[in-house]
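One protein chain omitted, others in place.
Now for chain A:
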Amino acid sequence: MAALTTDPAALRRTVTVDRARLVAYADASGDQNPIHQDAEFARSVGLQDVIAHGMWTMGAALDVVTAYVGGDPGRVLSCATKFTGMVVVPEGETVEVLVEGAVKKADEAAGTETLDITATCAGEKVLGRCQAVVRV
C-alpha cells in the first residue's frame, strides 16, 4: 500500500458564495432557516442582509482539508469550529471567502496531524478556533 501523501499547496483557496448556492445548501443540508434566503426576513430579525449558513462556511473550509489529504474524505477524522462572524450575501453578488490552513502539530505515534483553519470574508475572520485532525 502506498504511503499517504499530503498536498500543502491545497491549504489556500478562495471559495465563493451567492444566493443560488445558499438555496442549494439549504436543500442539501435541510437547514431552511429563512435568514439564509430571504432578505426581508433577515432584516426583520436585525441582520444587515441574508447571511450564509455558518455550516456552509465550515463545509467549504473543510473541503480544503479534504484536498490536503489527497481528496480522501475518510482521512478527515474530526473537525470543529466556533462561529465568530457572518458572511453577508447581498442579492446579485458573488461573495469571496478566503480559506487558509496550516499544520499546527503532528503526532507521529498516532499518525495524525492537527490543522488550524481560518476563513476570512471582507477582512473579518468568520470561523474561530477551526481545527481538523487528519490521518497522515
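One rule holds for everything that comes next: a residue touches a chain if its C-beta (ideal position, glycine included) is under 8 Å from a C-beta of that chain, and two chains touch if they have at least 3 such contacts; residues count from 1.
Quick note on the criterion: contacts and distances are computed from a predicted model.
J.: I notice the complex is incomplete. Of the names "Ring-hydroxylating dioxygenase subunit beta", "FAS1-like dehydratase domain-containing protein", "Autoinducer 2 import system permease protein LsrC" or "Cytochrome c oxidase cbb3-type subunit 3", which is the UniProt protein name for the chain that's not shown?
T.: From the choices "Ring-hydroxylating dioxygenase subunit beta", "FAS1-like dehydratase domain-containing protein", "Autoinducer 2 import system permease protein LsrC" or "Cytochrome c oxidase cbb3-type subunit 3", the unshown chain carries the UniProt name "FAS1-like dehydratase domain-containing protein".
J.: Taking the entire complex into account, which one of A:39, A:67 or A:98 touches the absent chain?
T.: Answering carefully, the residue with contact to the hidden chain is A:67.
J.: If the missing chain were put back, which residues of chain A would it touch?
T.: 15-16, 21, 24-25, 27-31, 33, 45, 54-56, 58-60, 62-63, 65-67, 71-74, 76-83, 132
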